[in-house]
Structure formats: C-alpha cells, structure tokens
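Just one protein chain is left out here, and the rest sit where they should.
The first chain written gets the first letter, and so on, giving A and B; residue counts start at 1 in each chain.
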Amino acid sequence: MVLPVVVVIAVLVLYPLAQGVFFTFTNINEANIANPVLDRAATYIGVGFRNYAHVLSGDTSYGAFWSTLVRTLIWTFSCVFFHYVIGLGLALLLNREVRGRSVYRVLLILPWAVPAFISAFTWKYMFNAQYGIINQALRAVGVDNPPVWLGQNDWALVAVIIVNVWLGVPFMMVALLGGLQSIPGDLYEAAEVDGATPWQRFRHITLPGLRSVSSTVVLLGIIWTFNMFAIIYLITGPNPNTRILVTYAFERFFSGASRDYAIASTYGVLILSVLLVFAGVYRRALRKQGEVW
Amino acid sequence: MTLDASSLKVVRPDRVAHKRHERSRAASTALHATLAIASLIAVFPVFWVLVTSFKPDARAVETTPKLFNESSLDNYTRILSGDKGSFLTWFGNSVLIALMTTVVAVFLSATTGYAASRFRFPGKRTLMMSFLVVQMFPFAVLIVPLYNILLTLGLQGEQFGLVLVYCTTAVPFCTYMLKGYFDTVPTDIDEAGRVDGLSPFGVFWRLILPLAKPGLAVTAFYAFITAWGEVAFASAFLSAADESKTLAVGLQVFVQQNRTEWGHLAAASILVAIPAIAVFYLVQRFLVAGLASGAVKG
Partner (left out) sequence: MRRTTLVTATAACLTGALVLTACGGGGGSTDTGSDTGEVTFWDTSGPNESPVFTKIAQDCATKGGYKVKTETVAFDAALNNYKTAAQGGQGPDVFRAEVAWVPQLAKNSLVVDLSDTDLAKDTSDFLETPLGSTKFEGKSYGVPQVTDSLALFYNKKLLTAAGVQPPKTWAEVKDVAAKLGGEKSFFLNNDAYYALPFIYGAGGDLVDADSKKIVVNSAANVKALQTAKGLLDAKAASTALDPSNSYNNMQAGFSSGEVAMVVNGPWSVADYLKGAAFTDATNLGIAPVPGDTAGKGSAPVGGHDYVIRQGTKAKASSVKFIQCMSGTDAQVQVAKELGLLPTRKSAYDNADVKAQPVVAAFEPVAKAAHARPWIPEGGQLFDPLKIAYADFLAGKKDAKTALDEVAKAYQDQVVPEYSIG
C-alpha cells in the first residue's frame, strides 16, 4: 500500500538530498562540477568540513550564521504563534451557527487562494512608505512620521511578518476547523449539563480534541515558515534586516557567477539539522502528553 | 439531573435548554463584528488587486490611492484574447497539472496515512519521520540534481514530471494531516466494518474515508493550491514554449526587466484566483460534515 510513495520519494527526494549532502563536503560549484554534456570532467575537490567551519564561524562573508539564525527563529515563532492563535480564534467562531457562515469562510480563505507572489506585490505597494495606503491612513489619523516599512531597519521584519501571518492564517483556520468538526457535539452538551463554563469547555474538550491536528499543523507551520523564502525576497529584496537562513542560501546560490552548490547545500543541511533538533524536542514534549508519533 | 446515555437527551430544567440554543444579541453582534473585521483584513489586499486590475498600467501605481482611475475592462479583454500570451492555454495547463497533482497526492497520502494510522509495518516510524525530514530541506537549492533526475527519467518537459515533483512536496504534508484525521476515527468502526464482511480496502474506502471528509477537503485544497501557484519548478521543468506554460509561469511575463505591468498583472491575478476560490467553495461543505452523533454509539 505504501510502495508507490516510497519509490517516488526515494527517487525524487532522497537521491537529490544525498547528492546535496555530498556537495557540502566539496567546493563544488557550477564551474567545476562534472558535465558530460559539455565534455567537462569534474575538477572539484573534497574539503571535509571546511564549508561547515566557514559558515558556523559566523563570518559576515558567509552570512553571519548565528545572527541570521536568531532572526530566523524570531521570524518563525512570531509567525506561527499568530497563525495558530488567530487561526484557532477564527475557526472557533466559524464553527458556530452563524448566519452567512459560508460567505465568511470564502472571504477568509482568500489570502490562501490568491497566488503568493501576487499578494507579495500588493503588500509591497501597500507598505510603500510614500504612497502606500497604510502610511496614508496613518498620516490621516495624525501619525506624523509613519515608519518606513520596507527600509533598512527592523520595521522591515515586522512588515514581512505581518504579510506572512496574513497569508498563513487561512490554512491554519481551515485545518483547525476540520479538526473541530471531528469533536463530537455530545461532549459539549454533556459538559454544559455538568455546568462547565465556556472556558472550561474550551480547555478540557476543544484543546485536547484538537491536539493531534494542532500538533501536526504547528510543527509543519514551523518547518514551512523556517524555509519561507519567496515572501521575504519578493517584498524586501536583499535586505540584511529581513535576511533569514534560506534567503541567504538563495542570494549566495542564485546570484553568483558560478552557482555555489556547496555553500547553498551547507546552509540546507544546517537548516535541516536545526529543524531536526527542534522536531526531536517537540516529539519528546508531545510524548510526555501522551501523543504517539 | 440525569444523562440518558443511549439518547443523549438531557433532562434538565428549562432555563438551561433555553440558554443553550439562543445567543444573546450582544454576543451575536460581537461575533459578526469580529468575523467582519477579520474578513475585511483578509479581503482588503485582494480587493486592492481587483481595483488595480481595472486601471491601465500607467495609472496602477499612483501618488494618491484612488478607487477608479481610468478604469475599464481593457486589461481583461487583452489578456483573455491572447494578446499578452496564450492565457487560455496556460489556464488549461494549470488546471490539468493541478487536478493531476490533487488526485495523485490525495490518493497516495490517504492510502499511506490510513496504513500509518491503522497498521504496523516495518519502517513505519522511519517513513513518517522521513516525511517530516523531507520538508525541512529547502529543495529549491537542489534544482539542478532534480532537473537531471527528471531528464534521466525522460520526464523533463513533461507535465507528469512536474506533477511528481509537486507530489513530493504535497504528499508528506497530506499524509501527516490525514493520519491525524484518521487517528480521530475510532477503530471500532474498522472492526464493525470487518465484522460486516468488508475487505480492508472496503473498510477504508466505504467507511473511513467518508468520515475523514474534512481532512480530505483540507489536503485536497492544499495540493491543488500548491500546484496552482507554484512558479520556480514549473518554470524550470516545463518547456519554455508558450503552449506549455502554466498560469503562474505565464504571469511572470508581466514582470519585466525594468518595469512591471501592474494593471495586467492584477487582472491576470484575479483571473488566476477565481478558480482557486471556486475549488475552495466546492470543498468547503465537507468541512461541516463531522461525526454524526449516534453513528458510533448505539
């Protein structure tokens, strides 16, 4: 039953991944990789752990790994926190008998349905320090010097977090709504009969009932947000204030004269390691609460 | 006060029954207000794209935001008539690829998720863990090895190759989600089905799947949207010929070296978003279905 998935994953995922890991131990780039089509033999050399040493030293010429890691963590946890809280709130509201519920649902799903790069362009325009609607509104209510949202300061990070939260809430909302549907209504009725307050019902019925869905979407949300390259790059371009690990990997990789597979893969492996460590901690915490992975 | 287990009917003073089914005016207004504000925030940027889509390119970026600025349907007619590239062909390609991805991904992840939820087989832990691990690595970095693999398999430039690549992104996530949903379906149903003489696949297909409709709805929509809006792989793994492009790739023509045709880009974006919204509308009713009370007990 599982064979086709295993085959596809092995060929299309594990094999390139293995190659990627191999790249990290060499100085491979576009110019020295073997190319049978162009009749060129490989001229790269193995460099052991040198790439890792360079990157982990935190040298600015290799992307200031540690400060970028901190920024990546801030980015990831802020986004996922708001995704979850707002998504859960909206899901709870939509789970009730509200008139026009399906209309609200479709409206709230729009950020997910519109392709991300289009939303990126719109938000970029909305955050335009001079002409954007956000600053125009701020000026109208009397804020004299509204922030330069996408400039060379930390407001840029705030701005992209806002955009990513806007983009990610519908997915959380839908997933949690689906999860809420599977909690039997009888449990609520029974609890109400027993005199439970809404808050108690939430804590003791809703949250536990949602646990398996919640834990999945939060973990996946963290993994995806950690690697979310497109939004940041489309909105702020190469801005050190919004640089996260994966955007640096791409700046280094794609804008180089010879695409540097080695350093880009090194970043990939380091990102993978950080996320693995996190997933391990997460699993341990969940197992304590009785979740079986 | 008694709780009748078989019928789950509450025997209670009227006071409580009254409160349970009515909501106070204030609560209702608050509910609607919150949803309305949230909807406004969700919709506003999309609304702005809509407003921009009617404006000619030169008026799209303005010094003072206006609702209408020489607005007309010109952008739409030009795009749909193929002046800016064979839009309808791109549309067809995207629909085909997205549908294929949805069907393949949901099928693969439903079967795998069910197997992971119900059975114990060797390597199960590794497999689920590998699904997670696979999403942790930024795969666009490996675009060249991926390209070469597709080339070796003869799938480079083929739509099916792209579908497979999308599945490698979608299946891990979908499997996880569906396993989670299947986990909430009690195994008593499986046993009941088996007792009634259904094969394991029959149990899966006829009993469990319908109960996991919300999960299926979410994952189907996710797979569809992933394939619908993806740009980087679609641009590298499909032929550059106009007839082969997907919508997401085709839309890039509006972003040129030195300028962006905002009006046309916005119009094309609205045209691209409409099917996604339509698919969601179709899928959302499954989000309401849940475990009917009484299906299990009794």
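Assume a contact is a pair of C-beta atoms (placed from the backbone, for glycine too) under 8 Å apart; a residue touches a chain by one contact, two chains touch by 3 or more.
Predicted model only: the values in this text are computed from it and were never measured.
Colleague: Looking beyond the chains shown, say which of A:F22, A:Y131, A:F202 or A:F278 touches the absent one.
Modeller: Once the missing chain is taken into account, the touching residue is A:Y131.
Colleague: So one chain is hidden, and I want to know which residue out of B:V51, B:L151 or B:I189 touches that hidden chain in the complete assembly.
Modeller: Of these options, the touching residue for the absent chain is B:L151.
Colleague: Taking the full complex into account, what residues of chain B touch the chain not shown?
Modeller: 56-58, 61-63, 83-85, 107, 111, 115, 119, 121, 143-144, 147-148, 151-158, 160, 199-201, 231-232, 235-236, 239-242, 249, 252-261
Colleague: Mind listing the chain A residues that contact the chain we can't see here?
Modeller: Within chain A, the residues that touch the unshown chain are 1, 3-4, 7-8, 11, 30-31, 33, 35, 37-38, 40, 59-61, 124-125, 127-132, 148-153, 235-240, 251-252, 254-259.
Basically, only the chains that are shown with their structure count from here on.
Colleague: How many angstrom lie between the centres of chain A and chain B, each centre taken as the mean Cα position?
Modeller: Taking the mean C-alpha position of each chain, the two centres sit 17 Å apart.
Colleague: Quick one: which bits of chain B touch chain A in the complex? Just the residue numbers, please.
Modeller: 1, 3, 8, 10, 12, 16, 20, 31-32, 34-35, 38-39, 41-43, 45-46, 48-49, 52, 61-65, 108-109, 111-112, 114-115, 121, 125, 127-128, 130-142, 144-146, 149, 153, 164-165, 167-168, 171-173, 175-177, 180-181, 183-185, 214-215, 217-218, 221-222, 225, 228-229, 231, 248, 251, 260, 262, 265-266, 269, 272-273, 276-277, 280-281, 284-285, 287-291, 293
Colleague: Mind pulling up the chain A residues that touch chain B in the complex?
Modeller: That would be residues 1-2, 4-6, 8-9, 11-17, 19-20, 86, 90, 93-94, 96, 98, 102, 104-119, 121-123, 125-126, 131, 133, 136, 166, 169-171, 174-175, 177-179, 181-186, 189-190, 192-193, 209, 212-213, 215-217, 219-220, 223-224, 226-227, 229, 246, 249-250, 253, 259, 261, 264-265, 267-269, 271-272, 275-276, 279, 293 of chain A.
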